[in-house]
Every structure is written in structure tokens, then in C-alpha cells.
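Note that this complex is displayed minus one protein chain, with the remaining chains in position.
To keep things simple, chains are lettered A, B and C as they appear, and every chain counts its residues starting from 1.
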Amino acid sequence: MMTLITELFLMPLVAFVIGLFMVLMMRKIGARLQRRVGPPFFQPLIDIIKFHSKETQISHGLIHDIGIIMAVGGYIAAETLLPVPGMDGIADKGGIIALTYFLMIPSLGLALGVGQCANPNGSIGISRALTAMLAYDIPFVIVIFGVSWHYGTTNLVEMVNYQQANGWGIVEMPILALAGLFTLQGIMGKQPFEIYVAPAEIATGPMVEMGGKYMGGLFIMQAFQFYTAGVLYTTLFLGGGENWPTFLMKIFIVVSIPIMIAYMFPRYRTEDMLRLMWKWPVIAGLIGLALVMH
Amino acid sequence: MSDPELHWLLYGGAIGLIVIGAAGIVMGKHLFRIILALAIAEAGANLMLVVAGLRPDAVAPIITGGMIPEQMVDPVPQAMVLTAIVIGVGIQALVLSLAIRVYKAYGTLDMREIRLKMAADIDAEAGVDDEVSQEGPAGERPLELPDAVTSGGPGQ
Amino acid sequence: MNMITLIVALPLLAAFLLPISDRALGSVSRFVGPIVLLMNIILIMTLWQKSEGAPFALALGGFRPPLGISFYVDQLALLFALLVSILALMLWPYKADTNPRVFGLMLLLTGAASGMALSGDLFNIYVFFELLSVASFGLVASLRTGAAFAATTRYLIISGFGTVMALTGVALIYTQTGTLNLAHLATLAPQQLDNATGLTAFALILLGIGVKAELFPVNTWVPEVYATASRRVSALMAGLVSKLAVLVIVRLMVLIFPQPEAMQLMLALGVAGVLIGELSAWRARDFVRMLSFSSIGQLGLVFVAFSIPGEAGILAGLAVALHHLLVKPALFLLAERWGGSLGRLEGAGRRSPLAAGLFVLFALSLVGVPPLPGFWAKLLTIVGLLGQAAPLYWFAAAVVLVATVAEVNYLFRFGLTLFKREEQSAQVHKPHARIDLGTVSVMGVVLLTAMFLIAPLGERMQTIADQTTDRGLYISTVLGPVGGAR
Partner (left out) sequence: MTLLDGLILLALISVLVTMLGYRLPVIGWLTSALFAGQLLVLFLMSGLGYGGDTIHSSVALSIFGQPLSWRFDALSWFFALITIGAALASSLFAAGEWGRQYRQNGGNPGLLQFSLALNVLTMLILLASGDLLALFIGWELVSWASFLLMAMAGGAAFSWAMRYITYATGGAMAILAGMGMVYQMTGSLQYADLMAVAGQLSQAQVVILSLLFGSGFAIKMGVLPFHLWQAGAYAETPGPGTAFLGSISSRMGLYGILVVLVQLIGLGRLIEIDISFTWLSLRDLLMWVAAITIILPTFTALRQNDARRLLAWHGVGQGGYMLLGIFSATALGSSGGLMHVFNHATYQAALFLSVYAVVHRTGTADLNKLGGLVTRMPLSFLVMLVGIIGLAGIPPMNGFVSKWLVYRSLLIEGMPLLFVASVIGTLGTILSVYKLIHNMFLGQLRAEHSEIREAPWSMMLPMLVLSLIVFITGFMPGLALDWVAAAQAAVGLPVLQHSLGGVEMEQGGLDMTWLVAVLFAGFGIGALLFYSTGKTRHVNQLDNYAGGHFLTADVRYHYSDHFYAGLMHRIGHWYRESFQWLESVLISLTGFVAQGASGFYRIVQPALLMLVVVVLALWVVR
């Protein structure tokens, strides 16, 4: 019991730290691709601390605050559902379906917070974000179904055990893995599927009324988001965590792929994203599913 | 003429009368002619009844001394025909008097005109427009969609 | 046993004497009718008590059947005779300005109807049927408007030709068997009428008598006559006269024409009636004609129910017929003040909530909402229809079910109109006459009582159905246990 509670505290912390490194990696990769030096090592952490200690902290109401709390808290809780080497947390109590739905809580929190800001540009961003969710979740659930069917379980720990005994999922289900990678791009909200964030046009998107620690909260969320995406994909297809070094390597590689793709593409409009997501990954997913289930 | 032949002749005559009457009722436009056609048809039916009870070799059904003659015409159809004739006459009188009333009310004995005028009267009394109009039922058509459905909600 | 003849003779006598004595008696004459009817009711009740449900026959004129003409009194006949008197009493034209001749006609109708219910041979039936017709013509035209005369004329012509057909049918039967006594016919029918001729005779009689029973296709007179006659007369016609015609047809079918073809012929006509009646009612735009078409549909249902072979059919048909006999007159009485297009009636129910409530009650029963009696009638019909192997019966069940949907639609389209909030250009809705509303309320109470007493009523109807379908009983009662057949 005690170890479990320790794990529950430790897992989000580890996730946060690794997530920060992933953010750093993203910024570095972006910088290198653009022939820049990139930020220093502690920049992601510094950003977060800086945002939280700003003097001007504009709140648009209680729900604005609660939205950010839900966004961060939801991810903190979700990390305990993702097994990492040596720590299973409560992964056996939820499984992949529960995790998928847990990951919607931060989005919902963010949506509520943005809604409270009474800025139509923010609401437009949420409308697009939810539409994007509708887009990428459909291939994503196909992948989840295929994977769970293949492993015969929804328990992530069991999936890791299976892969460690029988080889990685990516070998046995290459097409599903491909589809999964495609949806990862959407889950992480990276280009070309990042119109709802629209970082270049700050006047539109969820961030429009976010400043100070609200922005800081979003940064924390981003760290968690990267980590979650990486670990989830690793757990589903890449054998999960046997030990920390290989596990870290795997999750960083997984995350780096979408990041690299992101910097090479412009963005899709919402409806084009729908079209794309409902076409290729869904087709790939269904083929993969058919191969898995035949 | 042998019995069966006579039988069939009368029988055919009866049917012929009925058919003539029916045709008169169907094709007639004038009320009086229709009434006459009805009378012809009735005569046919009566004849048929008589034929049905016809037994040329039998005696009249007069029972004397409580004994029933062996070869007796059944009295029932004859009584029935008599009754039918009486009733028929009564009904013809009735319908003629009705025809007079109708003529007084509508000024015509053409059945089609009478029907149209009567329908118009009924409609007027009920407060319904001309029945021939193609507008569908009064009030609202059942299951018609309220505006709210098509426009997505009230207040739009 | 003279009480039987009294049941028929008393109203007839009163009917003929009334116009003559009217001048002498003055206003007293308007009480004669109800008194006679009351006496009739008491007579029939005591008879029923005395006979203890066992049937008996009565030969008139001293000739033993099958020679003479006879009455056959079983529970079904007594029930209908009783209903005739009760319904006539309820629908008696109590209005002060009623022409005394109408009283006479009413009594004539009652006497003829009772006679028809009790008759045991075709000759009697024919005579009473004609009397009934004449009385109904008079009643229908009694409003003395041009439209009423025209409608009556048209009705009379159809009816007259119907009589011709029925007579032809009777003649055919007679040609084949040489008798008109029902019991005697029943003994002869299996050998001599189970053929094409018999079937034709049945078809002719069915259509001929069917004119009164609103049978498809000879019911074109219905909407115009009901719309032009006074509502009480329409109620009487739709409720009572039609049922008596049905009774005759059922008697003939049970005793003489039990062939499946005959039943299916009736079924087919019934189904067509249901379909056309209900659909026309769905399209009707005013209350009275809606009721008229609905009545056609309901009578179609009665025919459908009676055409189920065996006891189940009689039971179902009896249930449907009795239910309609109660409900349709009530609705017609409500139409007394509500005649008119649906648009005119907006909010009428808010003015007279009792009437509107009664309408809803009767409408619910009519469409067969349990536990109201109408439901049991419908249930018996559907279960009976689906119990048959012939596909036509299944088709009939489907039609009845679909027609119910249409029925709900038009009845409650109207019902909801009554409760609509009135527009600014509100019509002035006259409240119902107290006598009408009272009668309808009594009928409502009867309906509700029937709902609660449905179990014992069901048993009673079962025994009636048993007795009605028992051909052997009929034959032995009329002709004697030895079998007086020549």
C-alpha cells in the first residue's frame, strides 16, 4: 500500500521531469531545423516558474481558475495510469479505455476555462480543438481496439508483459502502429494539426486570454502531454518499459518523430484535418484491425 | 311447354327484370325514372319468389280439418310475396312523396344536381369549404412538422 | 309466452295509435313512448329471469314449425331486444318541439327492431326489416330540410334495391330448400346450401341487409344521412339499426351458411369497410362526417370479428358490436353541439369540460385503450384473426391494426382541437343540452362500469356466444327434440 502511494506521487513527478525534457527537445529540434541555437537546458522549467511568478495574473472568474486546475490535475492523475519501468501505479485499475477517457478531462477543463474568459476567439479555438479531437479519436479508437484485441487485455501492464514475452507490437501489427503514429500527431496537437492552438495568431485560440500562471499551467500541461503520448505509444507498440534507459530512449524517439514532422509541415484547416484523419489513418487502422482479427 | 322450361323462362324473366331495374337505377339521372326502375326491380324480385314457390301440380294451401294435403303449395312464399308487394307499394309512395319534397327544396329532379346541392348544404352547415377542394383536411394535417423542427428551435 | 309477442306488439300498437290519439291526449302523448319502452324493458327482464338463459321457440298462428312462422328466443335475441328498448329510451327525442309523428316512428322502429331480433324465420325477418326501414326513412327525414329529404331519397333508393337483392337471395334459398324457417333451413343447409347457389344467396342477402349494417360497398348513404338527420337519429341508426342488421346476418351465417367461403366474403367486405371508413374519417373535415366514416370503419370491424369461424368469432363480434353500440351513439350525441369543422371547435372543450372529458373517454375506448372495454373487443378480434390459418385473416388483422393508428390520429386530432386555447375570434360555443349531456354521462358511467365488471360480463358473453353457435340447440328448440324435420 505504501509503495503504491509512493508510486502515485512519484509517477507524475517523473512524468513532469521527462516531459520538460521533451519540451526542451522539441524546442531544440525546432531551433536546429531553423538553424538557431535553441533555448538553454533549464528554459522549459524557467518558463513555467516565470509564468507562475508574474505580477499581473488576470482571472476571468472561478471557472477560469478551475479549468487550469482540471487541466493540470487531470494529467497528473492520468500519469498514474501509465506503467513505467518499476512502477505500475494504478494501471491495472483502469486500463487503456479509462486512460483514453481520463485524457479528455484536461481538455474539458481547458475548454471550460477558456469558455469562462468570454472571448469569442477563445471559444472558436475550443470549437476547433474539440473538432480535432473528433478527428483523431476515431482512428485512435480503432488502433486501441486492435491492440487490445491482439493482446487480449486492456490492462497496460499486461500488454507490456505480453510484448516482453512475445516481441513488440510494432512487429506484429505494423499497420496499426503506423495508424497510431498518425493519430499521435493529432493527439499532441502538433503541426499540421494545430490550427486550434494557432500560436502564431494569438488572437485566436484557447490561449487568447491566458497569461501568467494560466499560461504556466498550459506549459505544464504540454510537458505532460508529450510524456503521455510517448509512453502510451511505447506501451502499445514498442514493448513498454523494461528498464529506464531503453524506456527513455524509446519514448524520446517516439516523441521526436511527430515533432520533426511538425516542423516540416504547414497546417491544415479544421475541415481538411477531418478529411485527412478520417481517411488515411482510418483506412490503415481498419486494414490493421482486419489483419489482427482475421 | 314443359314444366322445367316454363320454370326457367319465368326465372329468366325475373332476373331480367331485376337487371333492368338495376341498370335503370345506375344509369338514370332523373329521380322519377330511378323510382320506376326500382319498382321494376322489385317486381322482378317478387316474381322470383313466386317462381321459387311454384309447384304446378299442387293444390292451394287450404287446410281443412287439421289435415295437411300432400301436394300443397307452400303458403309462406305466397304470403311473403303479398307482403312484399304491399310494402313495395308503401315504399314507392314514400319515395314519391320524398321526391316532391326534394323538388320543392331544390327545384330539380336530376340526381346529380340534387347530390351537389345536398353536399353543398351539408358543407355549409358544417362550416367546411367545398369538399372538392384539394386543400387537405381542415385544421392541421396530422403529423405536420411544427416550424420549430425545420428552423432548429423557437426564437430563431 | 305471450309476453314475447307483447314485446313486439306493444310498441307497434302504440306507434299506430299514437298519431291518432295525439289530438285527444295532447301533451300526454309524449310520455306514451317512454312508458311503453319501460314496460318493454321490464317485460324482457322478467322473461330473461324466467327462462334462465335457456332458449325457447314460439310458433305464431297455431302452425307448428316449420310450417308457420316462429319466434326464437335465446339470450342473444333477448339481449338485443333489451338493448333496442334501452337505447331507444336513451335516445328518445325528448325535445319539447318534437313532432308527435316522430314518436310514432320511434316506436315503430323499436317494435320492428325487437321483432327482427326475435324472429325465427326469414319471412318474419323480412317483414320486420322492411318495417324498420320505413321507420328509419321517416326518422332520417324528420328534420325536414332539403338536404335531409335528398339524403333520405338516396338512402331509400339504395335501401330499396338492397331489399330487392335480399328478396332474390331469399328466393334462391327457397328454390333450393323449400322452407324459410331458420331451424329447418339449418337442418337442410349442409346438404342443399353448401354450394354455389347457397353462397350466392348469402352474398345477396349479405349485401341487401348490409345496406342497413353500413357494409362496404353499400354504405355510401352513411355520411350524408348522418350529417342531415338529427343527431339522436344518427346515433340510433349507427348504434342500433346497424347492429340489428348485423345480428340477422350473423344468425344466417351461423345457422345456414357456415361455409368458409361465406365467412371470407364477409371478411373481405369488412376489411374493405375498415380500410375505407377509417381512411375517409382521417380525411374528414368536420365532426359529424368523421363520426359517420368512423362508424363505417367500426361496422367493418364488426363484420371482420364475426367472420372468425366458431365461437371465438361470435364472442369477438359480440364484444365489438356491443361496444360500438354504446360508444357511437354517445359520440353522436356529443356532436349535437359540436357539429362543424374542426376549425370551428377550437377551445370548445374548455367551455364544456365534462363533454370534452366524456369525448376523450369514449374516444379512448373506441381506439381500444386498456382497460376500457374497447380494448377487450379489439383484443378478442386480433387474437381470433391471428388464430386462423387463412392468409386473408392475417391480412385483416394487419388492416385492423393499421386502421387503429389512423383512428387514434383523427379522433385525437379532434380531441386536442377541443382543448386548444381559443383565438381572439373565438366562436361562441353553445353548451350541450342538459338532456344530451346527461345521456352521454350515463353512457360513460355504463362504460366505466363495464370496465370494472369486465370479468363477469365476459363470462356472460361467453355463454351467449356458446348458445348462439350451438346449431343443434337451435334446431331442437324450434323443431322439438325428436327433430320435426319432414
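Basically, contacts are C-beta pairs under 8 Å (C-beta built on N, C-alpha and C of every residue); 3 or more make two chains touch, one makes a residue touch a chain.
Remember, it's a predicted structure, so these values are computed and weren't measured experimentally.
Among C:51, C:98, C:462 or C:476, only C:462 touches the chain left out of the display.
Within the complete assembly, A:68 is the residue of A:20, A:68 or A:229 that touches the hidden chain. Note on the undisplayed chain: of the listed residues A:10, A:31, A:138 or A:260, the one touching it is A:138. Mapped onto subunit A, the footprint of the missing chain covers residues 8, 12, 52-63, 65, 68-78, 80-81, 90, 92-98, 101-102, 104-105, 108, 111-112, 115-121, 123-124, 126-128, 130-131, 133-134, 137-138, 141-142, 145-146, 148-149, 152-155, 158, 203, 208-209, 212-213, 216-217, 220, 269-271, 274-275, 289, 293. Subunit C meets the missing chain through residues 157-158, 161-162, 165, 168, 172, 196-197, 199-200, 203-204, 207, 217-223, 275-277, 279-280, 282-284, 293, 315, 364, 367, 369-371, 375-376, 378-380, 382-383, 385-387, 397-398, 401-402, 404-406, 408-409, 412-413, 416, 419-421, 454-455, 458, 462.
Following the convention adopted for this analysis, only the chains that are shown with their structure count from here on.
Taken as a graph of touching chains, this assembly fits none of the simple shapes: it is neither a line, a ring, a star nor a complete graph.
Per-pair tallies of C-beta contacts place B-C first. Taking the mean of C-alpha positions as each chain's centre, the chain lying farthest from the centre of subunit A is B.
Per-chain CA centroids place subunit A at a distance of 79 Å from subunit C. Here the CA centre of subunit A is 87 Å from the CA centre of subunit B. Once the centre of each chain is set as its mean CA position, subunit B and subunit C turn out to be 20 Å apart. Multi-chain contact residues of subunit C (touching two or more other chains) are absent.
Residue ranges on subunit B touching subunit C, taken from their complex, read 14, 18, 21-22, 25, 31, 34-35, 38, 41-42, 44-46, 48-49, 51-53, 68, 74, 76-77, 79-80, 83-84, 87, 90-91, 94-95, 98-99, 101-102, 104-106, 111, 114-115, 117-119, 121-122, 125-128, 131, 136-140, 142-143. Subunit C meets subunit B in the complex at residues 67, 69, 121, 123, 126-127, 130, 133-134, 137-138, 141, 144-147, 149-154, 156-157, 160-161, 163-165, 167-168, 170-172, 174-175, 178-180, 224, 227-228, 282-289, 339-344, 409-410, 413, 417.
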